[in-house]
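To start, the structure itself, in structure tokens.
As you look at this complex, bear in mind that one protein chain is not there, while each of the others sits in place.
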Amino acid sequence: MTNRKSENMQANGKSERFIVPIGPQHPALKEPEHFRFTVEGEIVTNAYVRLGYAHRGIEKATEQRNWVQTNYLLERICGICSHIHSTAYCLGVEKLAGVQVPPRALAIRTLVAELERIHSHMLWLGVAAHEAGFDTLFMYSWRDRETVMDILEQLTGNRVNYSANLLGGVKYDIDQEIADSILEGIDFLEERTRHYLEIVTTDALFLQRTRGVGVMTKTQAEVMRAVGPTARASGVTRDIRVEAPYAAYPQFPARITLATNGDVEARFVVRIEELFESHRLIREILANLPESDLRARFPRRIKPGETIIRVEAPRGELFYFIKSNGSDKPERVKVRTPTICNMSSVVKLAVGHQLADIPLILAGIDPCFSCNDRGVIITRRQNKPDLWTWEQLRQYGIGYYDGNNK
Amino acid sequence: MKFGTMISDITASLFKRPVTEKYPLVRYPVPERLRGHLRWDPEKCTGCGLCAMDCPANAIEMIVIDKKAKRFVMRYHVDRCTFCAQCVFSCRQGCLEMSNDTWELAALNKEPFNVFFGEKDDIECILAGSTAQDT
Partner (left out) sequence: MEIINNLIALLFFPAGLFLLVLGLAYEWVDRKLIAQFQNRIGPRWFQPLADTVKLLAKEEVVPEGVNVALFKGLPVVALAGGLTAALYVPMAGLPSTYSFQGDLIVTLYLLSLLTLCMGLAGSNTMDRFSLIGATRTLTQLFSYEAPFMLALLGPAMAARSWQISEITAYTDGRWLILTQPLGFIVALIGLMGKLELPPFDAPEAETEIVAGAMTEYSGKGLVLFHLGKSAEMVIGLTLIAAFYLGGVANPLYFILKTLALLFIIAGLQSLLARLRIDQTVGLWWRYGVLLVLVQWLILIVGQRIIL
């Protein structure tokens, strides 16, 4: 038996390396992804990540749908930040078509985006607490998250895929009754959020797990091109809402939240303080909601052209490239989600930490694997063809998996 | 640095009822804007087919029997529908709406997922046609 065991370990490398595989099925990950951590005792000495288990071919699928249908497909890229994907796409297509969106529609879009940020960050708070083994915080933050879910359901009729956006406007208006219930919910959430901020910054046992763990310096964050709250926790001033205001952010400017420590605790603090900022923005938008129509007329065909659009998703910068060839279908939609920018930081930061810190470091970037999975081919030599046929792709895939199994 | 910062929460919970919703046993009121089963008003429909064209899930089929006599049948695949309400907003005549009371749509067989909207004899005509094709 001992023999077999050492053989099994040697199969993975020259020396006796002990590799802990995490994923594609693992309780720490709610989505399929594969990580390999080489450990010595409890210390991680090497890390490796393999992406692509949940690649769904959405970018390709947009080419077979018309502009209207694509909106709903893209909304389903991510289950948590669905509205921001749809908003990014709508803003891009409206820019391409030269349609002026009514200001009230933009304000409502921004409002839903901020509500969505609250729901995403509270979800993350629970998940991260669970990864640290603090299940009570997990249960309570998810209980309070139901408040914002109820608000969203009341406003749009659905809890997750709101489909509040139409090309050229929004579907749902905000009347006084809904505005009142939003304000009431926000008051409750603000009080609870203050309590959670106190917990994550003072609880002695929890701080032992988060303070000084997974420290990413400002330089590292800049070199690894981290985005969103992960970068802001390291002191990098990067927030698209502030840098390049979109939708209604020019009228309702957002303030950036920063922390300097760059550890997991700082990521908790940044995300929780962003909640306060969201509460403030929601109150401001509700108080100064512009009066106008909700929808502008939108053409079925869009003149040829291309555009890029950047928005701040709850997890960081979300980037869309949209190209039209004059028909009623997009020629190319390219999406870059925030998780893929932050993924390299996990692999880098894991080295030197204990195995027990890995789930927290991983959760610290708020990963969304199904958003981030894609097929990328980097051609270093120029003699390879840029266009692959289906058969070539098939052969490549078979070879890839065979090579991995050996 | 404090120990047990959540003590206020857990002591309060000790004297509170759990917040867990006992859904199938207790029914809770649904929000007014909930998007449920589609409804079609045949009176206003002109059979333009915009709803079918814009549906992201291809859940709507417009079957035209006689365009001049305005005889249309709308076939609605409930199992494909993603309840996004795009058809409601695409329709210029306002003859589509999503109900907020019919939303528990799970079923053990496939029949309830295939709904025909339209005049009774038109539907029978369509059904007869499809069975004739099948056999």
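By letter and in written order, the chains are A and B; residue numbering begins at 1 in each of them.
Keep this in mind: contacts are C-beta pairs under 8 Å (C-beta built on N, C-alpha and C of every residue); 3 or more make two chains touch, one makes a residue touch a chain.
As the structure is a prediction and not an experimental result, all values here were calculated from the model.
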| item | value |
| --- | --- |
| Interface partners of the hidden chain - shown chains only, full complex considered | A, B |
| Absent-chain contact - pick from A:131, A:153 or A:273 | A:131 |
| Selected from A:203, A:239 or A:263 as touching the chain missing from the view | A:203 |
| Chain not shown: contacting residue from A:265, A:357 or A:373 | A:357 |
| Those residues of subunit B which, in the complete complex, touch the missing chain | 3-4, 6-7, 9-10, 13-14, 16, 18-20, 22 |
| Touch residues of subunit A, complete complex, unshown partner | 1, 4-5, 8, 18-21, 26-28, 39, 42, 129-137, 139-140, 143, 203, 205-206, 208-209, 354-359 |
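Convention: only the chains that are shown with their structure count from here on.
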| item | value |
| --- | --- |
| Separation of mean Cα positions, subunit B and subunit A [Å, integer] | 29 |
| Touching residues (chain side subunit A, partner subunit B) in the complex | 65-66, 68-73, 75, 136-137, 140, 143, 146, 153-158, 161, 163, 166, 171-172, 195, 198-199, 202-207, 295 |
| Residues on subunit B engaged by subunit A in the complex (per definition of touch) | 1-6, 9-10, 19, 31-35, 53-57, 82-86, 89-90, 98, 100 |
